[in-house]
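Here the complex is missing a single protein chain, while all its other protein chains stay put.
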Amino acid sequence: MVKKALMVDLITGLRRTFYYFFTKPITVQYPKEKLQPFPRFRGFIRLTQKEDASGVKCIACGMCARECPSQCIEVKGEGKGKERYPVVFNIDFSRCIYCGFCVEVCPVGGLEFTSFYEGAEYDLEWLHFDIAKLQEDYKKWERTFKK
Amino acid sequence: MDVLMSDILTALIRIIVVFALALLTVAYLTYLERKVIGHMQVRMGPMRVGPHGLLQPIADGLKLFFKEDIVPTEGYRLTFYFAPILCLVCALILFAVIPFDAKFMISRLNIGLLYILSIASVGVMGIILAGWSSGSKYSLLGGLRSAAQIFSYEIFLGFSLMGPLMIAGSLDLVKIVEAQSVPFIVYQPVAFVIYLIAALGEINRVPFDLPEAESELVAGFHTEYSGMKFAYFFLAEYANMIIVSAIATIVFLAGWKGPILPGWMWFLIKMFIFIYFFIWVRATFPRYRYDQFMRIGWKIMLPLVLANIFVTGVVILFIGGY
Amino acid sequence: MAEEPIKDREKADSEVPIDFSKFVEVRKIKEKYPEAIVDLKYFRDELTIVLKKEYLLNVCFLLRDDPETKYNFLTEVIGVHYPNREKPFEVVYHLYSVEYARRVRLKVMLGEDEEVESVYPVWPSANWYERECFDMFGIRFTNHPDLRRILLPEDWEGYPLRKDYPLEGPPGYREKWLKEHLSLYNKL
Partner (left out) sequence: MAKKIESKVIDVLKRGTPFGRLEEGDVFNENLKIEDVWINMGPQHPSTHGVLRLVLALQGERIVDMEVVIGYLHRGTEKLAEFRTYHQFIPLTDRLDYLASPAMNFGYVLAVEKLAGIEVPIRAEYIRVLMAELARISSHLLWLATHALDIGAMTVFLYCFREREMILDLFEMATGGRLITTYYRIGGVANDLPDYFLDRCEEFCEIFPKRVEDYDALLYSNRIWLSRTVNIAKISAEKGLALGLSGPSIRGSGVNWDLRRSNPYSVYDKLDFEVAVFDGCDVYARYLVRRKEMLESCKIVKQCIEWLKKNPGGEVQAKVPKVFKPPVGEVYQAVEAPKGELGFYIVSDGSQRPYRLKIRAPSFANLMSLPEMCKGHLVADVVAAIGSIDVVLGEVDR
């Protein structure tokens, strides 16, 4: 009764918020400072290069296109056996759900994740990646924010 | 003739200074609130516009100013326009009698406190009208809630000021301050606590923000308002918060009195302690339900405040004043 | 697509003889309604009892109220569509007994125009499950208090989870629906 009249329960709460008033905020000011995603982060996908930089590793087997749950990959290849290489390789990132099955299923490690995630775009066409765009350096797409 | 002119001129200057300052304070109060609550919630609050978001209130004002003015088809045009203006005017003319210093005030009214209480209750009309004329059920519920809430809390607000008033023996705000050699909070702690609770109810703030309870009634009485009309409500709400804090300062904390610093500064410091408290409460507590809130008012606070008046009266009768 | 494999399943199940009288549910039903059970299956530790639809409600009451079974929780009511069968619809009831932590599956076969008794009087939770079943398969439940569509709009045509319903809806249906429902929007 005395406790209730003295509003102990309310004062506990007030004390807690007052304590946090003087602690450091945990905010990350997003466009000004960006957190580095963890290595396994599933961002945009790109084609990996061969070690001797002579082209992409992809052998256009079409496993990724078959495995993709949202059917956003289109592959066409030329050549036979180990010489096979992709001519058309499109990923429609407006449909992609970033599940990672294509990267997982690839027999030669021809696809990999980047840490790029700022996929909000005004232009839908920008999200339709073709074979050339899939090999570009993703760093250049990152939005920068002037301080 | 010249004397009259100069009187009018000084009055005008005072009005302009007070109102400009009041509006600026009100605008920056929103900033202060967001910052304080932000830091209590381990975040930063506004940071983008200007250094540490200092220009945020201006950006907000501009945004509201240029926003499209929407009137619902179901609404009643006249009252829909009139309600926010009534609210804001009632809030702003209260500044007329607040003594910020022993000398600095727009007008010294010998029934200052009565004036404040009566004008404040007219301001409620704006909220009720807004709720009714919006033509939305959520607004209507918000309006009805605030009608019940503010009219009943007016009573406790008035009664809780009765104790200090009896000791001071005047309704004149300046005289009340002058009567306090010791702040009245010492003699009247119960009245002080009740005043704070009633004030929270009066200005619709958490835990008593039922007319605009955003999780239940969307935004209560101002659900349908946008643009400048919404801004009026917003300003009125914060202006009321300043007024309520100012009255608490005058009646319970001896107004501008204090050592070393000039009077107006003491006044502002004390006032901002109250404002900080109101913000602090908002950051901490959940919201009461409408019927529980009324129950607290009528079943706990009314007997308490009446007992307080009675005890004060008896003490004054036997001791003959402090 | 469906016909042959399902025959396979029935064959596969019958290869392993199981003594079904060890299950208390089967015993109880056989005791009280000897001709209610059409078929019994046991697959992956799950007991399935296929019932005649006339006996469904009685069996449900029995399983709920009997102190040895106490199936007081209806987990779900499911419709399955087998277009090539004689009785194309299957209504599956999953029951759970909180006290004994046991599950049992009841099944009723339905023809195209047949109705089944609603189990709403036994478990009120059947209300929404059966509504969903009606919504998706068009299976009607007699004595259901409020048989309306639940997930789809009231004026939806067709029953989407039937096998003859194409994945993206019948051709032209989407356009027609949008035209009708966005007409007000288009006027603006």
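As written, the chains take the letters A, B and C, and residue 1 is the first residue of each chain.
Here, a residue touches a chain if its C-beta (ideal position, glycine included) is under 8 Å from a C-beta of that chain, and two chains touch if they have at least 3 such contacts.
Here the structure is a predicted model, which means the values were calculated and not measured.
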Open item on the list: Just to confirm, in the complete assembly, which displayed chains does the hidden chain contact?
Closed with: A, B, C
Task: Option touching the unshown chain, where A:37, A:62 or A:119 are the choices - done: A:37
Task: Which residue of B:206, B:271 or B:305 touches the chain not shown here - done: B:206
Task: Full-complex contact with the absent chain, from B:81, B:272 or B:285 - done: B:285
TODO: For the chain that got dropped from the picture, name the residues of subunit A it touches.
DONE: 4, 7, 9-10, 12-13, 15-17, 26, 37-42, 67, 69, 97-101, 104, 113
Task: Sites on subunit B contacted by the missing partner chain, in the whole complex - done: 37, 40-43, 137-138, 141, 145, 206-207, 209, 213-218, 283-292, 294
Open item on the list: I need the residue numbers on subunit C that touch the omitted chain, in ascending order.
Closed with: 1-2, 5-6, 8-9, 12, 43-44, 46, 48, 72-76, 78, 80-81, 92, 94, 96, 98, 101, 103, 105, 123-125, 127-129, 136, 149-153, 160-161, 165, 167
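Definition applied: only the chains that are shown with their structure count from here on.
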TODO: Give, as an integer number of Å, the spacing between the C-alpha centres of subunit C and subunit B.
DONE: 62
Task: Where subunit A touches two or more other chains, by residue - done: none
- [ ] Find every residue in subunit C that makes contact with two or more other chains and list them.
- [x] none
Open item on the list: Residue numbers of subunit B touching subunit A in their complex, please.
Closed with: 36, 38-44, 47, 280-281, 283-285
Task: Parts of subunit A lying in touch with subunit B, wherever the complex brings them together - done: 10, 13-14, 16-18, 20-27, 29
